[in-house]
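The block that comes next holds subunit A.
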Amino acid sequence: MRENGILRVVARFLIPLIMLFGLYIQFHGEYSPGGGFQAGIVFAAGWILFVLIYGLDAALQVIPERAMYVLMVAGVILYCAVGIAGVVLGGHFLDFYPLLPGKHAAQQFGIITVEFGVGVTVATVVMLIFTLFARRKSEWKAAKVEDDQP
Partner candidate 1 sequence: MTITELMPFSVLVPLIASLVCALLPGRFWPWAVTLVATITSAVIAAITLPAAAQVTLSYAFGNWPPPIGIEYRVDAANAFVALLVAGMAAVALPWAKKSVDREVPERQGAFYALFLLALSGLLGITLSGDAFNIFVFLEISSLATYGLIAHGSDRRALLASFRYLIMGTVGATFLLIGIGFLYVMTGTLNLADLAERLPEVRDTSTVRAALAFIIVGMGLKLAMLPLHLWLPNAYTYAPSFVTVFLAGTATKVALYVMLRFVFTVFAPDWSFVVLPLSTVLMILAVAGMFAGSWVAMFQPNIKRMLAYSSVAQVGYMVLGVSLVSIVGLTAAFLHLFNHALMKTALFMAVGTVIYQVGSGHLKDFRGLGRTMPWTLTAFALAGLSIIGVPLTAGFVSKWYLIQAALDQGQWFLVVLILITSLMAIVYIWRVIEAAWFQERPGNQPAAGEAPLALLIPTWVLVALNFYFGIDTRLTVGGATAAAEALLGGGMAP
Partner candidate 2 sequence: MKLARIIEFLISKRSLLAVIMLVLMAALVLADIILPPAYTRFPWEAISGFAAFFGFVACAALIFFSRFLGEWLLYRDEDYYDDHE
Partner candidate 3 sequence: MITSDWIHPSLVLIAGTLVVPLLKGRAMQTWMVLLPLAVLGVLWLAQPGEYGQMAFLGMELVTGRVDDLSMVFGWVFSTVLLIGAIYALHVNDQVQHVAAFLYGASALGVVFAGDLITLYVFWELMVITSVWLIWRRGSEVSFNAGFRYLVIHAVGGVVLLAGIIMFQFETGTTRFDQIDADGPAFWLILAAFMINAAVPPLHAWLTDAYPEATVTGAVFMSALTTKTAVYTLIRGYPGTEMLVWLGAFMTLYGVTFAMLSNDIRRLLSYHIVSQVGYMVAGVGLGTALALSGSASHAFTHILYKALLFMGAGAVIHMTGRSKLSELGGLYRYMPWTFVLYLVGGVSISAFPLFSGYVSKTMIVEAAAVDGRALIWLMLAVASAGTFLSTTLKLPYKTWLGEDSGLRPQEAPWNMLLAMSIAAALCFLIGIFPGLLYALLPEPVDFDAYTMSVFLKEMQLLLFTGLAFCLLLKYVGGGPKISLDVDWLYRRGGPRLISATGTAIVTADRAVRRVALGQLMRLTSHMERKHGRDGKLAKSWPIGSMALWTAIVLAMLLTFGVWR
């Protein structure tokens, strides 16, 4: 697959678009269909395509595994932090109104931030899961374990 020129060219063209689309979904999630979950998946899909074409090692040079792990946690922390911020500013958990003066602005800010956290976590979790499986395959190959799956 990696040596297939067409794939490499098409992928090089597609991956940025996929990721851009992911970001689009991410940042329009508060008004239109979409949101962190879908965006994260789409974004991760782009990355996975990258792995399929260029190999895991190349991909891990772009985003190291440790970074994914930290980002995965950081996304949830962001989510919780926004929630706590609501409490600190005198509301309930995940209460966005106290965050900013205007009602609309506050909701929009809150949702976008929270969804961004969700998006980061979902994307990195999917990437991590894929990495774990992919590496296991390469480990097997390194250890010359017979692959009994068809």
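Candidate selection criterion: all candidates are chains of the complex that A comes from, given by their letters.
Here is the rule we go by: a residue touches a chain if its C-beta (ideal position, glycine included) is under 8 Å from a C-beta of that chain, and two chains touch if they have at least 3 such contacts; residues count from 1.
Everything numeric in this text was worked out from a predicted model, so none of it was measured.
Participant: Judged by that same contact rule, which candidate in 1, 2 or 3 sits against subunit A in the complex?
Facilitator: Selected candidate: 1.
Participant: Give every residue of subunit A touching candidate 1 within the complex, in rising order.
Facilitator: My answer: residues 69-70, 73, 76-77, 80, 83-84, 86-87, 91-97.
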